[in-house]
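Every protein chain but one is kept in place in this view of the complex.
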């Protein structure tokens, strides 16, 4: 096993990786941008180094600097987490070229799966069903003809996109030429690759993905599925395992397809094969994520495997410690992503300082958090505050536990989606497992937080906190500078002139 | 299911029961002694009622008051937790006589298993092996003769005792008459029952217990074993599951014996059959605990069953939702009991105010705590602060995780056994699974906490906290009275005259 | 002592009087006997009648954020008799940044004619992409941003005429 590893990421996933390394006795090196100088991951790692200004392009996406830091600090491996450089083939190559181990798949597998058009072709050859579409490089005429054959609506997608980015629905032939043109322009600007392709638009599909794990010795297993259909802005907010949709037979067939996909691309390490499942329970390869997923914990709790430790073991050359038939699902796990965002305003990201974070704690309740009391949420990075994950003996049990935990999650100072999630997990359609990717749009369009009368108890609490001087002063960072501002005993500023605690 | 339940207990187990009820939508009523007016369980329950002064005999042992409160508040059931009245047959009867459901076994099963002599006889009849001994009511001569046949050393035990209480080892015949006399006198005084019996003293046995669960419809299953050999003062401090000692065959035979024991006594609800296993891997019935155990979480994590919810379901008349063959063990779980006690002074209980409690958090780390920041630990009750439980894919994995978690458990203000536990889980014999009930005495006799030089970092932290005024004032309760003492903005008292934050 | 809070534009007066074993608190015409205990900074345990509650309270200037029973409330402490603070006007124009972020792409030039619905600027923040589109057909009078710019919410990005 490695003795020292660089964590090329931030937030909750950096914290998750550092913790796994701590248990295994692997020393960790964190990197941080100027915006993250006080972030949790810098504190937990054994060492932490600044790598640049806040914009990712000047810090977390600077592969050259990351390799430099890894070499300078004597690291043997680099874990990319998810996002940032996790699916960047050139970075994986640079890491390996520097004599370090990249905790992830071979660069070639990343590159292949990163080109959505090439991936579709490869999967089709490997016998994995793909969504009917048109991947040609022809002129507009060829696209029009293909779209006619597929039937409208169709999706125009960017070959360099993924995860819902750079995707548009086209309802009729008249709109297609303009849509292609705009999509190409935007794809070029956003991904540096203007190629686009067509896919048949599936009506209200389910998003079901399979976790795979492969070692360097040719063994590939899958760790069953995750149902990720509850999405907003094409991004997942609730994930669960098992999927309420799958039966044993469909689970087996999809699992086999996922393993075949991994074999076809020479996959090593942890990866996820995403499928769409239509109303007739036909499944189609959507894309493969060549990295750890945000939602990996639901699999961990149901299958009983620590995926981060498994990644490290596989990267170190160890063979998988289990065969497919030794793996099984037990109970049910659900994850809710706690975002700094405003569900009542189109889920727009929110920023600010977390004045107080109190995570729920209890049996079978897990919180993977990267943000704690006192942290700033800036607009530079993903607004994910934490992942709340619960396990239960059954789906009902897990749902009750999730409702319990969401009710006890306290986050003051930033707008979050917690109130929204509370209603989703209590929604009858969700409770029945009737989730499709349009679930949020169907059931929560125009959602507004309940506007309740303020209960007397709240006014009493505020008044007594003022009376006792007991509210935490959120806007005082207690900086350890040499002025008096760091003295928490000076009353925090209030707009009017009364002194807290005075009578 | 019940709609409202009285929790006839305090501390972590009261909190555990309340949480399970919250998830199930059962309203809860807490009771508290004067010493517990601000305890966590009173805060979490829907209602809380005082039941008397601090001594248990005047509060938590006042079964009459508990039934009164349950009836007055419209409860349908009473959960006794462990300790206090949990194994009091008269209380179980009083609860049922009042028309309430006792969440536990029938009074008759409690009574039978509470008389250790009667229980031994019953088990022997049911074909469950018992430790060779003498249960007769004869004179000293008969005891002498029996002891001669057993061979010295022998144990003199109180029929009304249990859990290691009222037990003494006698090494030679000369000492037996005096020991019997003294044991009878003490047993009469301590348990109100002077009857004593003899057992062969097993050299360095293992303590292995089986969790059983029985419904009102005659179904009994076991949920496998817990290894509880690491003890001090005959009380467990570390428990794990599976036992490193058992193989499949011994596990199967012991499990069957546990189920037979439960059947023999007409058992219903959760219970534990305790066995001793000698060096030749022979097992003997020791006693049956007719209640939930402190260490139930290790079973929960390995078997995937919520035992408190199962207790409630069974008490409500539901049949067990699983058959024996559907239950299995996955991975490995370990529990460390975090006590307010001084391992360097004979594990004597410690008291005081918890100035700060920060529990470790991370994947597969669970803390069942009844004490949080600001709570007082008094000498009236068990000094258990919390239970730290971890799960891992293997025993090694769980051990690493436990070491990780113990290193991150912060408890300031009271003496605890955390530093001691840290060394136990890292001890080579423990890591090899070589634990017998004399483990602590053999390996940790005369243990003293490491006396390290204070690192400069600690002095720097103290100095900067004083400089910034940033240490929490532990001795200030912030009482909400009408004097100025509740103002946290007044500097906390220091012995000398400098002002924190001043220069 | 009387304290005043404003929530959603409504003002609430809370009178707090020390009493034998805690406080007598009056909200509107309702009076409560309350015991309070500050467990740690920002955490207050209340006993109101037979109910026990834990509230988390944070002060941000005159704002009070209170978390109680699964809900978060934002109160504003106001002076007795004082006036409400005016809320900043909401920016709703479609040519302004709807969120803070950075400009990924500017797809038009000054002087260019655009159609209604045409994408003018692509913003990105925290993995989210937002397109700023023309609400009506028109001509781009001025561009107020360039690719790579960091913009605040409400900032004007494009002027149409």
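Residue numbering begins at 1 within each chain, and the chains themselves are lettered A, B and C in the order written.
The working rule: contacts are C-beta pairs under 8 Å (C-beta built on N, C-alpha and C of every residue); 3 or more make two chains touch, one makes a residue touch a chain.
Worth saying up front: this structure is predicted, and the values here are computed from it rather than measured.
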item	value
Listed residues C:6, C:41, C:76 or C:129, member touching the removed chain	C:41
Chain not shown: contacting residue from B:37, B:90 or B:464	B:464
Touching residues on chain A - with respect to the absent chain	38, 42-43, 45, 47-49, 372-374, 472, 477-482, 486, 488
Hidden partner interface residues of chain C, rising order	40-41
Sites on chain B contacted by the missing partner chain, in the whole complex	55, 83, 165-166, 182, 185-186, 189-190, 233, 235, 346-349, 351, 355-356, 358, 379-383, 406-408, 410-413, 419, 422, 451-452, 454-468, 470-475, 492-496, 500, 503
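The criterion applied here is as follows: only the chains that are shown with their structure count from here on.
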item	value
Required minimum of steps from chain B to chain C, each step between chains that touch	1
Top-ranked pair of chains - ranking by C-beta pairs in contact	A-C
Distance between chain centroids, defined by C-alpha means - chain B, chain C (Å)	48
CA centroid of chain A to CA centroid of chain B, Å	40
Gap in Å, rounded to a whole number, between the CA centres of chain C and chain A	26
Residue list for chain B, restricted to those that touch at least two other chains	478, 480, 486, 488
Chain C, residues touching no fewer than two other chains	18, 23, 36, 38, 41, 51, 53
